[in-house]
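Report on the structure given below.
Just one protein chain is left out here, and the rest sit where they should.
Take a look at chain A:
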Amino acid sequence: MSTFLDRLLGRVKLSGWLALVAPLLAVLFAAVITSVVLLATGKAPLETFNALAQYGSQPRTMAVIVNTGTEYYISALAVAIGFRMNLFNIGVDGQYRLAAVVAAGVGGAALLPGVLNIILIVVVAVVVGALWAAIAGLLRVTRGVSEVISTIMLNSIATGIGSWLVTNHFGVLRGNELATKELPADSRVPGMALIPGTQLQVTGFIVLALVLGIAYYVLLNRTRFGFELRATGQSESAAVASGISVKKMIVVTMVVSGVVAGLIGMPELLGASYKYSTNFPTGLGFTGIAIALLGRNNAVGMAIGALLWSFLDNSSDTLQLLDISKEIVAIMQGVIVLSVIIAYELVHRYRIVAEQRRVSRELATPQQAEGAAA
(Lines give C-alpha, C1' and ligand atoms only; values in the text may rest on other atoms or scores of the structure.)
Protein backbone atom coordinates (compact mmCIF):
# COMPACT_ATOMS: atom_id res chain seq x y z
CA MET A 1 0.00 0.00 0.00
CA SER A 2 1.48 3.37 -0.96
CA THR A 3 1.48 6.35 1.37
CA PHE A 4 0.51 9.92 0.47
CA LEU A 5 4.21 10.87 0.49
CA ASP A 6 5.03 8.08 -1.96
CA ARG A 7 2.37 9.35 -4.31
CA LEU A 8 3.36 13.00 -3.78
CA LEU A 9 6.98 12.36 -4.67
CA GLY A 10 6.05 10.35 -7.75
CA ARG A 11 7.27 7.02 -6.45
CA VAL A 12 4.03 5.38 -7.54
CA LYS A 13 3.30 5.72 -11.23
CA LEU A 14 -0.07 6.02 -12.90
CA SER A 15 -0.54 3.92 -15.97
CA GLY A 16 -2.65 4.11 -19.12
CA TRP A 17 -5.28 6.81 -19.52
CA LEU A 18 -5.05 7.79 -15.84
CA ALA A 19 -1.56 9.19 -16.47
CA LEU A 20 -3.17 11.62 -18.92
CA VAL A 21 -6.20 12.49 -16.81
CA ALA A 22 -4.23 13.76 -13.80
CA PRO A 23 -2.34 16.62 -15.50
CA LEU A 24 -5.43 17.65 -17.48
CA LEU A 25 -7.44 17.75 -14.29
CA ALA A 26 -4.71 19.88 -12.68
CA VAL A 27 -4.74 22.40 -15.52
CA LEU A 28 -8.53 22.60 -15.32
CA PHE A 29 -8.44 23.17 -11.54
CA ALA A 30 -5.78 25.86 -11.88
CA ALA A 31 -7.65 27.67 -14.65
CA VAL A 32 -10.90 27.68 -12.69
CA ILE A 33 -9.35 28.92 -9.44
CA THR A 34 -7.25 31.59 -11.15
CA SER A 35 -10.36 32.78 -13.01
CA VAL A 36 -12.23 33.12 -9.75
CA VAL A 37 -9.37 35.18 -8.24
CA LEU A 38 -9.22 37.39 -11.33
CA LEU A 39 -12.99 37.92 -11.28
CA ALA A 40 -12.84 38.73 -7.58
CA THR A 41 -10.29 41.46 -8.30
CA GLY A 42 -12.39 42.81 -11.14
CA LYS A 43 -10.30 41.59 -14.09
CA ALA A 44 -11.56 39.62 -17.07
CA PRO A 45 -10.02 36.10 -16.95
CA LEU A 46 -10.21 35.49 -20.71
CA GLU A 47 -8.50 38.76 -21.46
CA THR A 48 -5.73 37.92 -18.99
CA PHE A 49 -5.18 34.42 -20.37
CA ASN A 50 -5.19 35.86 -23.86
CA ALA A 51 -2.54 38.42 -22.90
CA LEU A 52 -0.44 35.68 -21.32
CA ALA A 53 -0.76 33.53 -24.44
CA GLN A 54 0.28 36.43 -26.64
CA TYR A 55 3.23 37.16 -24.41
CA GLY A 56 4.33 33.54 -24.42
CA SER A 57 4.15 33.20 -28.19
CA GLN A 58 6.62 35.96 -29.05
CA PRO A 59 10.06 34.72 -30.11
CA ARG A 60 11.93 37.05 -27.76
CA THR A 61 9.81 35.95 -24.82
CA MET A 62 10.41 32.31 -25.63
CA ALA A 63 14.16 32.84 -25.39
CA VAL A 64 13.73 34.63 -22.05
CA ILE A 65 11.55 31.78 -20.77
CA VAL A 66 14.02 29.10 -21.84
CA ASN A 67 16.92 31.00 -20.24
CA THR A 68 15.25 31.38 -16.85
CA GLY A 69 13.76 27.90 -17.15
CA THR A 70 17.23 26.37 -17.61
CA GLU A 71 18.27 27.56 -14.14
CA TYR A 72 14.96 26.43 -12.65
CA TYR A 73 15.32 22.98 -14.19
CA ILE A 74 18.83 22.40 -12.84
CA SER A 75 17.59 23.48 -9.41
CA ALA A 76 14.61 21.11 -9.61
CA LEU A 77 16.94 18.24 -10.52
CA ALA A 78 19.14 18.98 -7.49
CA VAL A 79 16.10 18.92 -5.21
CA ALA A 80 14.56 15.85 -6.85
CA ILE A 81 17.64 13.68 -6.29
CA GLY A 82 17.13 14.11 -2.55
CA PHE A 83 13.35 13.78 -2.75
CA ARG A 84 13.59 10.37 -4.38
CA MET A 85 15.38 9.18 -1.26
CA ASN A 86 13.15 10.98 1.23
CA LEU A 87 15.92 13.54 1.81
CA PHE A 88 14.58 17.07 1.90
CA ASN A 89 17.49 19.17 0.74
CA ILE A 90 16.09 22.63 1.53
CA GLY A 91 19.68 23.82 1.32
CA VAL A 92 19.96 23.83 -2.47
CA ASP A 93 19.52 27.59 -2.20
CA GLY A 94 22.56 28.14 0.00
CA GLN A 95 24.58 25.54 -1.90
CA TYR A 96 24.22 27.22 -5.29
CA ARG A 97 24.71 30.76 -3.95
CA LEU A 98 27.87 29.92 -2.05
CA ALA A 99 29.15 27.89 -5.00
CA ALA A 100 28.49 30.82 -7.35
CA VAL A 101 30.18 33.40 -5.08
CA VAL A 102 33.34 31.35 -4.71
CA ALA A 103 33.36 30.40 -8.40
CA ALA A 104 32.84 34.05 -9.39
CA GLY A 105 35.73 35.12 -7.18
CA VAL A 106 38.08 32.45 -8.49
CA GLY A 107 36.98 33.01 -12.10
CA GLY A 108 37.33 36.78 -11.83
CA ALA A 109 40.95 36.36 -10.74
CA ALA A 110 41.59 34.79 -14.19
CA LEU A 111 44.19 32.33 -12.94
CA LEU A 112 43.89 30.30 -16.14
CA PRO A 113 43.23 31.41 -19.71
CA GLY A 114 40.03 30.91 -21.69
CA VAL A 115 38.32 27.56 -21.64
CA LEU A 116 40.54 26.33 -18.83
CA ASN A 117 39.17 29.13 -16.67
CA ILE A 118 35.60 28.07 -17.52
CA ILE A 119 36.44 24.51 -16.46
CA LEU A 120 38.04 25.79 -13.27
CA ILE A 121 34.97 27.89 -12.46
CA VAL A 122 32.59 24.97 -12.97
CA VAL A 123 34.79 22.60 -10.96
CA VAL A 124 35.05 25.08 -8.10
CA ALA A 125 31.27 25.56 -8.10
CA VAL A 126 30.61 21.83 -8.09
CA VAL A 127 33.11 21.17 -5.31
CA VAL A 128 31.77 24.00 -3.10
CA GLY A 129 28.17 22.87 -3.68
CA ALA A 130 29.09 19.27 -2.85
CA LEU A 131 31.05 20.13 0.30
CA TRP A 132 28.34 22.45 1.59
CA ALA A 133 25.68 19.77 1.06
CA ALA A 134 27.95 17.12 2.59
CA ILE A 135 27.87 18.98 5.92
CA ALA A 136 24.13 18.35 6.21
CA GLY A 137 24.56 14.72 5.17
CA LEU A 138 27.32 14.09 7.71
CA LEU A 139 25.34 15.79 10.49
CA ARG A 140 22.42 13.53 9.69
CA VAL A 141 24.38 10.26 9.77
CA THR A 142 26.70 11.08 12.68
CA ARG A 143 24.48 13.17 14.96
CA GLY A 144 21.00 12.40 13.65
CA VAL A 145 20.31 16.04 12.80
CA SER A 146 17.36 16.35 10.42
CA GLU A 147 18.63 17.63 7.08
CA VAL A 148 15.62 19.97 6.88
CA ILE A 149 16.80 21.91 9.92
CA SER A 150 20.52 21.82 9.15
CA THR A 151 20.13 22.89 5.53
CA ILE A 152 17.89 25.83 6.45
CA MET A 153 20.55 26.99 8.91
CA LEU A 154 23.31 26.36 6.38
CA ASN A 155 21.42 28.64 3.96
CA SER A 156 21.78 31.55 6.38
CA ILE A 157 25.42 30.75 7.00
CA ALA A 158 26.03 30.60 3.24
CA THR A 159 24.52 34.08 2.91
CA GLY A 160 26.86 35.36 5.61
CA ILE A 161 29.95 33.76 4.12
CA GLY A 162 29.00 35.02 0.67
CA SER A 163 28.70 38.60 1.97
CA TRP A 164 31.99 38.31 3.80
CA LEU A 165 33.75 37.01 0.69
CA VAL A 166 32.34 39.72 -1.57
CA THR A 167 32.85 42.55 0.92
CA ASN A 168 36.32 41.62 2.10
CA HIS A 169 37.93 39.59 -0.65
CA PHE A 170 36.34 39.43 -4.10
CA GLY A 171 34.49 42.73 -4.20
CA VAL A 172 35.22 45.43 -6.78
CA LEU A 173 33.45 48.76 -6.60
CA ARG A 174 31.69 49.96 -9.76
CA GLY A 175 29.60 53.07 -9.20
CA ASN A 176 27.30 52.18 -6.34
CA GLU A 177 27.59 48.47 -6.93
CA LEU A 178 29.89 46.11 -5.08
CA ALA A 179 30.38 42.91 -7.06
CA THR A 180 33.01 40.32 -7.90
CA LYS A 181 35.40 41.13 -10.72
CA GLU A 182 33.90 40.45 -14.15
CA LEU A 183 35.03 37.26 -15.86
CA PRO A 184 37.47 37.96 -18.71
CA ALA A 185 35.87 37.95 -22.16
CA ASP A 186 37.53 34.68 -23.14
CA SER A 187 36.04 32.73 -20.26
CA ARG A 188 32.37 33.29 -20.98
CA VAL A 189 30.00 30.71 -22.37
CA PRO A 190 28.30 32.00 -25.52
CA GLY A 191 24.59 31.69 -26.22
CA MET A 192 23.00 30.14 -29.27
CA ALA A 193 20.57 31.77 -31.69
CA LEU A 194 18.10 28.90 -31.40
CA ILE A 195 14.83 30.73 -31.71
CA PRO A 196 14.19 32.40 -35.06
CA GLY A 197 12.79 35.93 -35.04
CA THR A 198 14.74 37.28 -32.10
CA GLN A 199 18.29 38.41 -31.52
CA LEU A 200 18.16 37.24 -27.94
CA GLN A 201 20.26 34.12 -27.62
CA VAL A 202 19.40 31.00 -25.72
CA THR A 203 21.93 30.21 -23.01
CA GLY A 204 24.55 27.63 -23.94
CA PHE A 205 23.77 25.94 -20.65
CA ILE A 206 20.58 24.51 -22.10
CA VAL A 207 22.84 21.69 -23.34
CA LEU A 208 24.06 21.09 -19.78
CA ALA A 209 20.46 21.08 -18.52
CA LEU A 210 19.46 18.46 -21.10
CA VAL A 211 22.48 16.30 -20.27
CA LEU A 212 21.71 16.56 -16.56
CA GLY A 213 18.08 15.64 -17.20
CA ILE A 214 19.07 12.51 -19.11
CA ALA A 215 21.74 11.66 -16.52
CA TYR A 216 19.13 12.01 -13.77
CA TYR A 217 16.83 9.56 -15.54
CA VAL A 218 19.60 7.06 -16.26
CA LEU A 219 21.13 7.32 -12.79
CA LEU A 220 17.85 6.66 -11.03
CA ASN A 221 16.33 4.07 -13.32
CA ARG A 222 19.23 2.25 -14.93
CA THR A 223 21.98 2.03 -12.30
CA ARG A 224 22.53 0.10 -9.12
CA PHE A 225 23.03 3.38 -7.24
CA GLY A 226 19.66 4.58 -8.49
CA PHE A 227 17.98 1.37 -7.43
CA GLU A 228 19.52 1.60 -3.95
CA LEU A 229 18.52 5.25 -3.73
CA ARG A 230 14.91 4.51 -4.63
CA ALA A 231 14.85 1.46 -2.38
CA THR A 232 16.12 3.47 0.59
CA GLY A 233 13.50 6.12 -0.17
CA GLN A 234 10.67 3.57 -0.22
CA SER A 235 11.63 1.76 2.96
CA GLU A 236 14.74 2.22 5.01
CA SER A 237 14.35 -1.07 6.89
CA ALA A 238 13.90 -3.02 3.68
CA ALA A 239 17.00 -1.33 2.30
CA VAL A 240 19.03 -2.31 5.37
CA ALA A 241 17.71 -5.87 5.10
CA SER A 242 18.92 -6.12 1.52
CA GLY A 243 22.42 -4.99 2.47
CA ILE A 244 22.29 -1.31 1.50
CA SER A 245 24.33 1.01 3.73
CA VAL A 246 21.75 3.69 4.43
CA LYS A 247 24.30 6.03 6.02
CA LYS A 248 26.50 5.90 2.97
CA MET A 249 23.48 6.47 0.73
CA ILE A 250 22.47 9.57 2.70
CA VAL A 251 25.89 11.20 2.44
CA VAL A 252 26.38 10.25 -1.21
CA THR A 253 22.91 11.47 -2.18
CA MET A 254 23.40 14.80 -0.42
CA VAL A 255 26.73 15.21 -2.20
CA VAL A 256 25.23 14.40 -5.61
CA SER A 257 22.41 16.84 -4.90
CA GLY A 258 25.02 19.45 -3.92
CA VAL A 259 27.02 18.81 -7.10
CA VAL A 260 23.98 19.59 -9.23
CA ALA A 261 23.11 22.55 -6.98
CA GLY A 262 26.57 23.97 -7.61
CA LEU A 263 25.70 24.18 -11.31
CA ILE A 264 22.50 26.23 -10.84
CA GLY A 265 24.29 29.58 -10.81
CA MET A 266 26.52 28.80 -13.81
CA PRO A 267 24.16 29.99 -16.60
CA GLU A 268 23.94 33.39 -14.89
CA LEU A 269 27.64 33.62 -13.97
CA LEU A 270 29.20 32.27 -17.18
CA GLY A 271 26.48 33.17 -19.65
CA ALA A 272 24.71 36.34 -18.53
CA SER A 273 26.12 38.69 -15.88
CA TYR A 274 29.72 37.37 -15.57
CA LYS A 275 29.90 38.47 -11.93
CA TYR A 276 28.23 37.98 -8.57
CA SER A 277 26.41 41.19 -7.64
CA THR A 278 23.31 42.19 -5.74
CA ASN A 279 21.39 41.32 -8.90
CA PHE A 280 22.51 37.69 -8.81
CA PRO A 281 19.32 35.62 -8.61
CA THR A 282 18.39 34.44 -5.12
CA GLY A 283 15.83 31.89 -4.06
CA LEU A 284 16.31 29.53 -7.03
CA GLY A 285 16.67 26.63 -4.58
CA PHE A 286 13.14 27.19 -3.33
CA THR A 287 11.81 27.55 -6.86
CA GLY A 288 13.43 24.16 -7.49
CA ILE A 289 11.44 22.59 -4.64
CA ALA A 290 8.17 23.81 -6.11
CA ILE A 291 9.10 22.59 -9.59
CA ALA A 292 10.23 19.19 -8.31
CA LEU A 293 6.80 18.81 -6.69
CA LEU A 294 5.10 20.10 -9.81
CA GLY A 295 7.01 17.71 -12.06
CA ARG A 296 6.62 14.87 -9.56
CA ASN A 297 10.41 14.28 -9.66
CA ASN A 298 10.08 13.09 -13.24
CA ALA A 299 12.81 14.32 -15.62
CA VAL A 300 10.33 15.37 -18.32
CA GLY A 301 7.67 16.57 -15.90
CA MET A 302 10.15 18.88 -14.19
CA ALA A 303 11.27 20.29 -17.54
CA ILE A 304 7.69 21.21 -18.36
CA GLY A 305 7.24 22.58 -14.84
CA ALA A 306 10.39 24.70 -15.10
CA LEU A 307 9.26 26.25 -18.38
CA LEU A 308 5.76 26.92 -17.02
CA TRP A 309 7.18 28.50 -13.86
CA SER A 310 9.60 30.61 -15.85
CA PHE A 311 6.83 31.72 -18.21
CA LEU A 312 4.69 32.87 -15.29
CA ASP A 313 7.58 34.61 -13.51
CA ASN A 314 8.63 36.49 -16.61
CA SER A 315 5.10 37.53 -17.53
CA SER A 316 4.74 39.82 -14.53
CA ASP A 317 5.74 42.95 -16.48
CA THR A 318 3.24 42.25 -19.24
CA LEU A 319 0.48 41.73 -16.68
CA GLN A 320 1.37 44.98 -14.95
CA LEU A 321 1.15 46.79 -18.28
CA LEU A 322 -2.49 45.63 -18.37
CA ASP A 323 -3.00 46.92 -14.82
CA ILE A 324 -3.15 43.39 -13.46
CA SER A 325 -1.23 43.12 -10.20
CA LYS A 326 1.94 41.06 -10.45
CA GLU A 327 0.88 39.15 -7.35
CA ILE A 328 -1.51 37.18 -9.55
CA VAL A 329 1.59 35.34 -10.80
CA ALA A 330 2.42 34.06 -7.32
CA ILE A 331 -1.22 33.05 -6.82
CA MET A 332 -1.24 31.16 -10.12
CA GLN A 333 1.99 29.37 -9.25
CA GLY A 334 0.70 28.33 -5.85
CA VAL A 335 -2.61 27.19 -7.31
CA ILE A 336 -0.89 25.14 -9.99
CA VAL A 337 1.29 23.28 -7.48
CA LEU A 338 -1.73 22.56 -5.28
CA SER A 339 -3.83 21.55 -8.28
CA VAL A 340 -1.21 19.09 -9.43
CA ILE A 341 -0.94 17.57 -5.95
CA ILE A 342 -4.70 17.35 -5.52
CA ALA A 343 -5.42 16.11 -9.04
CA TYR A 344 -2.84 13.35 -8.82
CA GLU A 345 -4.01 12.35 -5.36
CA LEU A 346 -7.61 12.17 -6.57
CA VAL A 347 -6.65 10.06 -9.56
CA HIS A 348 -4.51 7.80 -7.36
CA ARG A 349 -7.37 7.31 -4.93
CA TYR A 350 -9.73 6.60 -7.77
CA ARG A 351 -7.29 3.98 -9.00
CA ILE A 352 -6.97 2.43 -5.52
CA VAL A 353 -10.73 2.27 -5.02
CA ALA A 354 -11.25 0.86 -8.51
CA GLU A 355 -8.63 -1.78 -7.81
CA GLN A 356 -10.20 -2.71 -4.47
CA ARG A 357 -13.59 -3.12 -6.19
CA ARG A 358 -12.05 -5.28 -8.84
CA VAL A 359 -10.29 -7.42 -6.23
CA SER A 360 -13.35 -7.78 -4.05
CA ARG A 361 -15.40 -8.69 -7.11
CA GLU A 362 -12.90 -11.39 -7.98
CA LEU A 363 -12.81 -12.60 -4.38
CA ALA A 364 -16.59 -12.52 -4.10
CA THR A 365 -17.20 -15.01 -6.89
CA PRO A 366 -15.28 -18.01 -5.43
CA GLN A 367 -16.70 -17.19 -1.98
CA GLN A 368 -20.20 -17.66 -3.32
CA ALA A 369 -19.09 -20.91 -4.87
CA GLU A 370 -17.73 -22.01 -1.47
CA GLY A 371 -21.01 -21.05 0.20
CA ALA A 372 -22.92 -23.05 -2.34
CA ALA A 373 -20.73 -26.07 -1.73
CA ALA A 374 -21.26 -25.96 2.04
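One rule holds in what follows: a contact is a pair of C-beta atoms (placed from the backbone, for glycine too) under 8 Å apart; a residue touches a chain by one contact, two chains touch by 3 or more; residues count from 1.
In this section, contacts and distances are computed from a predicted model.
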item: Undisplayed chain, where the name is taken from the UniProt record, one of "Cytochrome bc1 complex cytochrome b subunit", "BMP family ABC transporter substrate-binding protein", "PadR family transcriptional regulator" or "Phenylacetate-CoA oxygenase subunit PaaJ"; value: "BMP family ABC transporter substrate-binding protein"
item: Option from A:T34, A:N67, A:T151 or A:S187 whose C-beta touches the chain left out; value: A:N67
item: Absent-chain contact - pick from A:T167, A:N221, A:S235 or A:S360; value: A:T167
item: Footprint left on chain A by the chain that the document does not show; value: 64, 67-68, 159-160, 162-164, 166-167, 171, 173-179, 268, 272-273, 276-284, 313-314, 316-318, 320-321, 326
